[in-house]
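Every protein chain of the complex appears in place save one, which is left out.
As written, the chain order gives the labels A and B, with residue 1 at the start of each chain.
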Amino acid sequence: MSSIPLNWYLIVAALLFCIGLFGALSRRSAIGILMGIELMLNAVNINLVAFWRYVEVDGLAGQMFAIVVITVAAAEAAVALALVRALYRSRDTVTVEEIDLLKW
Amino acid sequence: MTLEQGIFILASLLMLGSALAMVTARSMFVAALWMIGTFAGVAVLFILLNAGFLGIVQILIYIGAIAVLILFAIMLTPDVMGLKPGPRYTGQWPLAAVMASTLAAVIVLLLVRAGNDWHIADAAPNVTDFAVQLGEAFMTTYLLPFEVASGVLLVALIGALVIVRDE
Partner (left out) sequence: MQQLDRLFILIGDWFHSLLAQWLPEPVVSAIGMLLSALIIMTIAAVTMLYMTYLERKVVARIQDRIGPNRVGPFGLLQPLADGIKMFTKEMIVPTQAHKVVYNIAPVLAVTPAMMAFAVIPFGRDMVASDLDIGLLYLIAVSSVTEIAIVMGGWASRNKYSLLGGMRAAAQMLSYEIPMVLVLLSLVLMVGSLRLSDFVDVQTVPFILLQPFAFIVFLISAAAEVARSPFDIPEAESELIAGYHTEYGGMRFALFQMAEFVAALGMACIMVTLFLGGWRSWIIPLPSWLWFVIKTFILINVWFWFRGTFPRLRIDQLQALAWKFLVPASLLHAIMTAVLVTFFPLVKDGQLVVQGAEWLTTTVVYFVANVVLLFVLMLLYRPYVRRTVRQLRVATPAAAARQQEVQAA
């Protein structure tokens, strides 16, 4: 049995999630928002693996889920950065406040 | 305090500290570097959780690929050098701060009150060779998620290419 209580992992993951949430909600740069989202995904992964280790250790579902989340995060980063790049080329900015074409 | 706990506390501090530094950094490049620190902390946590394979994958994909990609994207934006950074946050940042800290307070409070009241399986994982186990599971039980994930990757690859292509 591990000497670290499950709670510790959950609390740390929750804090990480909230920091990421703050970053995603408040950053001006689109890349900053993306980075916040990556933090949130990481926090979720910690939870998944922690629950796998402490509750459902016989299966592999927790690790599986984490791997799928990592895959999706990679795909998301690629597409989001492509979007940022395209935006910068057409609108000359990556600041979300200035990307207001649909805001009339 | 055991050695494991010590490592856990150090890794968590590294992780949360760099996460905070990341969301408050003025320059985007520095923020991305702090993000790498966070990822490294998460990798340590994975290894502590007996998921060494995931820890390595975390380093490989998050630090080796996603972080480099983000650094690269930052270099393609204006003010690459971060010499004249504008304001960091949008106007709604106080609201965001209140929301995030409230959420954190609520979750942490709930977790503390729940205590150790989980259905904890009192056993260490009985497999050692996770790479083999995961590989087999991906080809049998979890074939559908595997295929869907590869589909997502393919679509993302093509989508990203289409979006950034010059007309």
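Keep this in mind: contacts are C-beta pairs under 8 Å (C-beta built on N, C-alpha and C of every residue); 3 or more make two chains touch, one makes a residue touch a chain.
Fair warning: this is a prediction, and the values are worked out from it, not measured in the lab.
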| item | value |
| --- | --- |
| Omitted chain - touching chains that are shown | B |
| Which residue of B:A67, B:A137 or B:A160 touches the chain not shown here | B:A67 |
| Touch with the omitted chain, as defined above, among B:G52, B:P145 or B:G159 | B:G52 |
| Which residue of B:L16, B:V30, B:I120 or B:L153 touches the chain not shown here | B:V30 |
| Positions on chain B contacted by the hidden chain, ascending | 27, 29-30, 33, 36, 52-53, 56-57, 59-60, 63-65, 67-69, 71-72, 75, 80-83, 128-132 |
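Here, only the chains that are shown with their structure count from here on.
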| item | value |
| --- | --- |
| Cα-centroid distance, chain A relative to chain B, in whole angstrom | 6 |
| Residue ranges of chain B in contact with chain A within the complex | 2, 4-5, 8, 12, 15-16, 19-20, 22-23, 28, 31-32, 35, 38-39, 42, 45-46, 48-51, 53-54, 57-58, 61-62, 65-66, 69-70, 72-74, 76-78, 86-93, 95-97, 99-101, 103-104, 107-108, 111-112, 114-116, 118-126, 130, 133-134, 137-138, 141-142, 145, 148-149, 152-153, 155-157, 159-161, 163-164 |
| Partner chain B, residues of chain A touching it in the complex | 1-12, 14-23, 25-29, 31-32, 34-36, 38-39, 42, 45-46, 49-50, 52-58, 60, 63-64, 66-68, 70-79, 81-86, 88, 92-97 |
